[in-house]
Each structure stands twice: as C-alpha cells, then as structure tokens.
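All protein chains but one are shown at their positions in the complex.
We call the chains A and B, going by the order they appear; numbering starts again at 1 in every chain.
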Amino acid sequence: MSKTNKKFLYVNRKAPHGSIYALEAIEVVLIGAAFEQQVSLAFLDDGVYQIARGQNTKQIGTKNFANIFKALGDYDVRTMYVEKESLAERGLDVSDLMEITHDTDDAEDLPSIQLVDRAEMARIMADQDVILSY
Amino acid sequence: MKFGIVVNEGPYTHQASDTAWNFTRAALEAGHEIVRVFFYHDGVNNATRLTVPPQDDRNIQKNWSELGEKHGLDMIVCIAAAQRRGILDADEAKRQGKDSDNIAPGFRISGLGQLIDAGIVADRLVTFGD
Partner (left out) sequence: MSTLHTVNKSPFDRPSLASCVAHCLPGDSILLIEDGVLGARNGSASAKMLVDAMANCKVYVLGPDATARGMAPDAMVTGIETIDYNGFVELAVNHKRTQSWL
C-alpha cells in the first residue's frame, strides 16, 4: 500500500435508484477503505436522497443498498457532509435522513452526518486532494 | 504531471468518452504522463471489440485501443461494472461459464482499487461522465 495519505471526497449529487451512480459510487467507497486514505462523503443536490429514511425498493425490483451507508463506519468512513440548502430546497430536514453512526474508542457511537451550509461545503471541497464526482 | 483519467460513460450515447480521449491525447502531446485510464459505470462498454460503428463515423473502441497501444496506456475496465454489463476477457468468460469473451485490445479487467490507486499516484484526476 502507498504511504501517501490523501484526502478523498466522494461527491454524490444524484438521486438513488433512477440511475446506478449512487450504488456504484458506494462500491468504490467500500473498496477504497483498504487504501487507508482520508475519506469523506458529500451529499448535495439530489444526492441527499441517497441517505433518506424509509427507502424500500421491493416494488420496483431493484437492489436496496441504502443500508450500506449505515455500515460505512466499519469501513473507517466517519464523515458524511450533507448540504443544508440542498435539503431545504427539497423540503427535507435532518429528520428525513437515516441515522448513521460510527464507533469511537469511547463507549458512545457518534453521528457520521454533519450538516453544512453551501459556503462550508465549498470550503470542504477546496480542502480535498482528490474529488470523485458521481 | 501525472494524470488519472476516469471515463464514466460508454461510446456514442454520451460525449464523455470522446472528450476523455481528446483530453488524454492532448495531455500526452504536452508531455504529461497518464497513470491510468479507468473505465467505470457504462464506461466499461468502450472496451467491447464487437462494435461495428458506421464507416463515416469515428470508431471509439479503436480510438482507445490505438491510443493505448501507441503510448503503452494502462486502460482498466472495472471488473464489477464489467460483470454487470457483460464485458469479459477470456479468463472471466471461463470463470463465469460464459460462451465467449468480448474485450478489445489494450483494455484490461481489474478491480476498483485501481481507481483509488490512480487517485493516490496521480497529481491530477479528471472525470468524464454524464
């Protein structure tokens, strides 16, 4: 494995299920965990729907991969930035999102979702080494 | 500089593959190094050798195969995306019990780790998609 430690940001802007980008993006995150880089995820625009509560794909016959987000803590992905304006524009708030947590060394699990405003999201993006866009 | 190129769409339906190819050529002409061209999502469809595009149009698969050969490019087709979409090399076809393979010259099937590795090793990663 490379000794380089880069900041990778996965930018998710598309809604799930209508296209494969959300699912195949998360597959990269899972594989990427083995490379021990600094990984975080960003959800903005329609990407916020990827972590919406209550998804059930049974009637459309496609794979429901929403719960994979809940397991990302086990893959050292502890930071999921969610853009406030993207939620608000879509009539959503944090209570519409899944509860996603990660283990810490203390007893308590911590939330992985961090709500950020657009300006903060821009600063976060500008802090990255590599941006993977979906 | 070292570039990683990511191609997220297949031939013809979207312009992404053409733009990626034009960019890659320009980067090589300027003396830059291409660490890898990684084909993901429908981008794996650039790697089938079975296309028969019209004679009066560009042959996208051949464009990539020839560019790859000329410059010794590492052109990777993601195995997971390829399996979903039916792009196989001989080994994969045998392993999966399929009656043929279809991968074009110059492309190699490998894992998603190659994309992450490109992000680590390259100075710049550029994504072409829809």
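Heads up, the rule we're going with is that contacts are C-beta pairs under 8 Å (C-beta built on N, C-alpha and C of every residue); 3 or more make two chains touch, one makes a residue touch a chain.
This is a predicted model, so every value here is computed, not measured.
Across the interface with the omitted chain, chain B contributes residues 1, 3, 8, 15-16, 19, 22-23, 25-27, 29-30, 32, 124-130.
By the touch criterion stated above, the residues of chain A touching the omitted chain are 11, 13, 44-45, 118, 121-123, 125-126, 128-131, 133-134.
Methods note: only the chains that are shown with their structure count from here on.
Between chain A and chain B the centroid-to-centroid distance comes to 26 Å (mean Cα coordinates, whole Å). Residues of chain A that touch chain B in their complex: 2, 4, 6, 8, 20-21, 24, 27-28, 31-32, 34-35, 37, 129-134.
Across the complex, chain B meets chain A through its residues 6, 40-41, 80-81, 111-113, 115-117, 119-121, 125, 127, 129.
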